[in-house]
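My questions all concern the structure below.
A single protein chain has been omitted from the complex, and every remaining protein chain is retained in its original position.
Here the chain labels run A and B in written order, and each chain numbers its own residues starting at 1.
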Amino acid sequence: MPLYLRGKAGTVEAVIEPPGIDNEEEAYGRNAGMKRHYYRVALPMTEIWPDYVGSPRDGLRIEVFETWLERI
Amino acid sequence: MGPQEHDHDHDHPDDEIAQAGRPGYYEVMETAVRELLIEKRLIEAEEIRRQVEVLDSRTPALGATVVARAWVDPAFKSRLLANGRAACEELGISFYDDTGLIVLENTGQVHNLIVCTLCSCYPRAVLGLPPDWYKLKPYRARAVIEPRAVLAEFGTVVPDDVEVRVSDSTAMVRYLVLPQRPAGTDDYTEEQLAALVTRDTMIGVAPATIRTGSTVR
Partner (left out) sequence: MSQTEQLLKRLPNDIGGEAAGPIQWVDRELEPWEKRCHALADVLDFHKLINTEEKRRGVEALGAEVIGNLSYYERWIAAFANILFQKGILTPGELARKMDEVAGRWQAESTGEDSPPARP
């Protein structure tokens, strides 16, 4: 998951089926690990960037692996 | 909006070598790696040849047929928005890997833009290979922080009351933008509609418009 999103608060929009393998594990060739879900997360741009220049409506979407998410 | 004067940065191969027509170090490496893997029977020469043909066969025209079909067939459009890959496969577009495809619909309220900040993930099965600008730092770095400024460089202005929604691709999912159907196309055939859909409209940097003559993009 990219650095620019760490610690930011978003909303889970959807669960991606089927469950998948952690990107990071896969990057080390470990394809047979326990599968978990990816979640599509929605974040307002103003949440990500304190000085965002644009419309307050603007937003971002990204699929994030479960282990990177923390319920708040 | 067309290519403007651009600087040649490190991402261009050595012009001198290209002009001399002599293979560079990395071209030799590619051939050596490929031949060794073939000798070790880990891959076959035919697989590489076939995959080059597959790559050559994938162009934005495929994505354009998907968009045009969605514009004329509401049931197909629903299926496309629910499961992009399955709907494309309905039209005979095969996917040669495990990636999924999510189709994002542009509306009067939302304008979608696609980027891959970490690498260059791109819906290759329906668009072919990505343009260099998509893979280079300015687009990848700025699309997620100042999308409207990036769009303006493409000549695209989105009103403030329309949400600009940026999707950052990862390896496991790819995105395709379904641009809005231009006004005044009610009597267009599907083929005529497809001709209006360029690569850039499906990345989300430009809206589909009626043009006289075609623009190579």
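Rule of thumb we're sticking to: a contact is a pair of C-beta atoms (placed from the backbone, for glycine too) under 8 Å apart; a residue touches a chain by one contact, two chains touch by 3 or more.
Being a predicted model, the structure only gives us computed values, none of them experimental.
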From B:A61, B:V110, B:L136 or B:A195, residue that would touch the chain that is not displayed: B:L136
Residues of chain B in contact with the chain not shown: 2-4, 6-7, 9-13, 18, 21-23, 26-37, 40, 42-43, 45, 47-49, 51-52, 54-56, 96-97, 117-120, 129, 131-133, 135-142, 144-145, 150, 153-154, 168, 171
Positions on chain A contacted by the hidden chain, ascending: 2-5, 23-24, 26-29, 31, 48-49
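In the analysis below, only the chains that are shown with their structure count from here on.
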Whole-Å gap between the CA centroids of chain A and chain B: 22
Of chain A, residues touching chain B in the complex: 2, 4, 16, 20, 23, 26, 38, 45, 48-49, 52-55, 57-63
Touch list for chain B against partner chain A, complex: 100, 117-118, 144-149, 160-168, 170-173
